[in-house]
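Note that one protein chain is taken out, while the other chains of the complex remain in position.
And then subunit A:
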Amino acid sequence: MSELPPTTSVKRWLVTTNHKDIGILYTITALFFLLFGGVLALLIRVQLWDPASQVLSGLAYNEAVTAHGLIMVFWFLSPFGFGFANYFVPLQIGADDLAFPRLNALSYWMYLFSGVLLGISFFQGGTLSAGWTMYAPLNVPMYTPSIGSTGAVLALFMFVVGVTASTVNFLTSIHHSRAEGMGIMDMPMFTWSMLATVWMMLFAFAALLAVGLILAADRVLGSVYFSATEGGSLLWGHLFWFFGHPEVYIVFFPALGVMLELFQTFSGRRLVGRKWVIISICLISVQSFLVWMHHMFLTTINLEIKTLMMATTIGISLPFDLLVFSLIYTLIKGRIQFTTPFLFAFGALLLFIVGGITGVFLGAIVLDYEFRGTYWVVAHFHYVMFGGATALFGGAYYWFPKMTGKMYDEFLGKVHFVLFFLGFNAVYFSMFLAWETPRRVFEYNPAFQSMHQVGTVGAFVLGFSFFIMFYNFAKSYVSGPEAGDNPWDYSRTAEWAVSSPPPLENWPNRPSYASGKLEFVKDYVPDGGPAVKADENGNAATDGGDSHADHIRSYPYWDKHPSHASIWPFALSLATGIMLLGLSGFNDAIEFTIGETLATTSVTVANPVYLVLTVLGLLALIWTGVKWGLEDFYAPPSEFGERWPFEGVEKVKLGMWFFLASDVIVFGAFISAAVFIRYNAGWMTWEPLTESLPGLINTFVLLTSSFTVILALVAAHRNSRQGLLASLGTTILLGFTFLGIKMWEWHHEVFDRGVTLSQNAHGEPIQASVYYVTTGLHGVHVVGGLLIAMFLFYRAYQGHYLDDERPIEYFGLYWHFVDIVWVFIFPLFYLF
């Protein structure tokens, strides 16, 4: 552990794990991507100025359209919301930091370097040109052959890895680290919105991770999922939109949270029907997973299912109605202050109303049949997603004084809002009027030219308005007036109760809501023991040995000082970025020629650069991972937090459960993909490609290894170092046995049976791809587990884990999960 350098040092920003620092990094990086995506948008608008003009070639236009969509949805909207979430969710719930500070830094650096990869992809023969929806099979190398296309897909994959880490972190923090007395229904609305957001993300992004992995396998390794005519295109559609529809709310909810806060703060009124608003938010989160096929009304899905999806789609609009009315009625009888933050939040509501009403049009299938693929859709989702993001700019003005300690310039803020609002409606409302134009087309009907020209002018006004904001923030940061702790008359949430900006560890003493309002209590810390909870009078309670204190006592490091700095999140992300950059050119640079036997199989390396990058990145990844594991980094658990509904679960274990829940969806998506493809190919036409005996042996090997992990935990509990080493060692040996049998099987299938990733002597090639990719993903999980197990073995050899066996326990959870997955995979590929 190293000390955290001052904010003026560059090093500070590379090593910091503090949630406020990372929040600032997220916000600034997201604004950079707003500019990046914005410039691409302006290129599109310039091309649309004249239906006949060609500023960009057809391919370059498609690249601009694709990158604009990807950047705005993934690299701008969500991270911008998460910048504020990083900064303010811990403050609003009374926590010192997020549950896993290093993981939080890792999420940020994964996000940043994934953006760098996306930027590099433009120079690798052109980035992806298949649209942000990346419909199959346009997304496979046969139709988008550039290395940059693969680079962009891998960039998205890396982004999703960071998002998954972030999701686990926020879920654990909000469910584990709330201050005493803050029940789940007592959380501020911004935090509530973020909680719903991360719950949706946990499952939605797992589906995207799965579909991204399959696409990466198609592009890097050469499997044939999405080019398969046995349902490959529809498989993409289903998996992508299963993620894609919740994603709409994932980007909208942080903005909704800001609206809910700002409407209260700038009217001085509390939220109308608060409980029902929370219920609506929860309902939407669940319903969001049940509507995805309304993006596919024109495919061959049958009428019954389409009708069902129409009903669920209309169903999801109802809780939104309630949210909108609640926002409106909250303002009534208030004392509304037209500050810049409120103007943006209020503007967002108006834009969202337009987006919502035009969305009802799309819910009616007959209308959707005609609107599909037109500018009606483009206009609608910009009103919803970017309209929502309008509130995030309100959030930026609202929290700027808290984050910097300085006040922004109100006049410039209002000028920004006026230009923004006019430009916004000029560019997107004109799209409704020219709705018959097909999407992603630049040779359009000349009758719509004047409308598209209004849009182009609007886009430039909109773009320019942001320079006013940047100027305002830069100038105010340097020479603005001091803002004070609480510049707003009617703010309520806890971030306004501390200084601007807040101190490193947020609070003067432990924050508590036990009395019904925020107080800072001083706990009694006896020598050689954990803190004892203070009672209402501030005296140390005598019955300090309650369950909370026991919970803390189980940490052997309870008295250590919390850490705030680590270089390993940065290093690990950089290593991952290098490895993925190498992998992007892997398929082009390296050619395998499969011979009769393994010995006659040759490898031709056309471009060693990509191979070297891959290997270097992988080695660096393993090295930084080990350094991460060895680093002495202490993030204390919250001492007397509210934890509903996970009261009895320790922090790291809770995080592990959340991670495994998302991994269930990843494997669920892979197995669903296998079932879907097989169903489309004709279920009974497939015979297993494998022999069942080796698979059966492997099943026993894995199940036995699950048992030995339990023995390891028992041995650690009994302080038996030898027992621990023996059972952990057996687990590792069994894991390697599993991999050995697996390698024999693959060797047998490739060289004796003529079944490779893209060729199948016994049936359709897609069957071979499904088999290798699904079992391969499981194999990668086994390899990952073995790496961790060997690390644990090494540490156990040094004598660790006897006083604190939790790492063994959590590794065991992961290992059991991997074994259970195999129990599902085995019958699918070996028996039927």
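In the analysis below, a residue touches a chain if its C-beta (ideal position, glycine included) is under 8 Å from a C-beta of that chain, and two chains touch if they have at least 3 such contacts; residues count from 1.
In this text, contacts and distances are computed from a predicted model.
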Looking at what's absent rather than what's present, what does UniProt name the missing chain, "CbaC protein", "Peptide/nickel transport system permease protein", "Cytochrome C oxidase subunit II" or "Respiratory-chain NADH dehydrogenase subunit 1"? "Cytochrome C oxidase subunit II"
Taking the full complex into account, find the residue in A:Leu422, A:Leu518 or A:Leu802 that is in contact with the omitted chain. A:Leu518
Where A:Ile336, A:Ile710 or A:Ile741 are the choices, the one touching the absent chain is A:Ile336
Candidates A:Ser285, A:Ser491 or A:Asn506 - the one touching the absent chain: A:Ser491
Tell me which residue among A:Pro5, A:Gly131 or A:Pro694 touches the hidden chain in the full complex. A:Gly131
When the complex is taken as a whole, what residues of subunit A touch the one chain not shown? 57-59, 61-62, 65, 129-131, 133, 135-138, 143, 181-182, 186-189, 228-234, 264, 267-277, 296, 298-300, 303, 307, 310-311, 314, 317-318, 321-322, 324-326, 328-338, 346, 349-350, 353-354, 357-358, 360-361, 363-367, 369-370, 372-374, 436, 438-443, 445, 486, 489-494, 496-497, 513, 516-519, 680
